[in-house]
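One structure is given below, encoded as structure tokens.
With one protein chain held back, the other chains of the complex are shown just where they sit.
On to chain A.
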Amino acid sequence: MHPILKLLVQRIALGLLLLLAASVLIFVGTTVLPGDVAQNILGQGATPQALENLRQQLGMNDPAHVRYFNWLGGVLQGDLGTALTNGQDIATSMGQRLGNTLFLAFWAAVVSVPLAIGLGLIAVRYRNRWPDKVISTITLATVSVPEFLLGYIAIFILSVQFRALPSLAMINESMSLGEQLYAISLPVLVLVLTVLGHMMRMTRAAILNVMQSAYIETAELKGLAPFTIIYRHAFPNAIAPVVNVVMLNLAYLVVGVVVVEVVFVYPGMGQYLVDHVAKRDVPVVQACGLVFAAVYIGMNIIADVVSILANPRLRHPK
């Protein structure tokens, strides 16, 4: 087997193992949470007998490992269970929400990733001069401000003062793509500002590190233009660290979007999770946790794979 294929198979197998471990953690974590779903559903006035019956019906009296494997078996067949509070199929109701979250994350990524890498390249080209300082200062500021505050500032300026963009990001299937993009423009802006700084600063640092190499001097002595040197000679050798930080931020766009969704009342995974945590609806929380874990691990596997593929020593062995 080609060594690179072996490495890739190893990474993916490791990722799946990690996901399994995460599922155990999520299950254990949600099981030890205080609170009784049966009590929640039936209310304070329920009789002990009614509570016991409901618990029996929900399978809550089985030992933990039996419940875990029942749950895992269902998940593997695409059955995430039913929500305790309203009896709906979780996979169906989550599908719509997950789609919305991915839609938001996708457009935030489309804007932020090229912008971050481009600004990183510019910062390196003019390192320690004013363009670098301006870019670094602004991105540091946006990454330091909490995203909910960024959200409210954006609403205050762009929705309230200038009435340019909608403060509520409600979308539905009857809207055209243009209308949908208009609706989500503010949350996209906030998400872009949140992840931009991290990615841009990492790109800058990774490329500056490569700029110390002897082969950059070779390129300078060839009489190449500064920007040619950066994107042709430095950037290809900085791909691995850049991809890692990009993937980490893309995962954050899906997983960490909770707060932004709540601020803009966006019908995504975040809202869904927050609602059901409040109701102690354990199966929904478990399903959301598992999906978030899968996204996170998946993104990191992709980062690993790209890093491996970007390394000529692994791609072309001696």
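Heads up, the rule we're going with is that a residue touches a chain if its C-beta (ideal position, glycine included) is under 8 Å from a C-beta of that chain, and two chains touch if they have at least 3 such contacts; residues count from 1.
Simple rule for what comes next: contacts and distances are computed from a predicted model.
Trainee: I notice the complex is incomplete. Of the names "ABC transporter ATP-binding protein", "4Fe-4S ferredoxin", "Xanthine dehydrogenase family protein subunit M" or "Propanediol/glycerol family dehydratase medium subunit", which is the UniProt protein name for the chain that's not shown?
Mentor: Missing chain, UniProt protein name: "ABC transporter ATP-binding protein".
Trainee: Among the options A:219, A:253, A:269 or A:305, which residue touches the chain absent from this view?
Mentor: A:219
Trainee: Taking the full complex into account, what residues of chain A touch the chain not shown?
Mentor: So the residues of chain A touching the unseen chain are 213-215, 217-225, 228, 233, 236-237, 310, 312-313, 316, 318.
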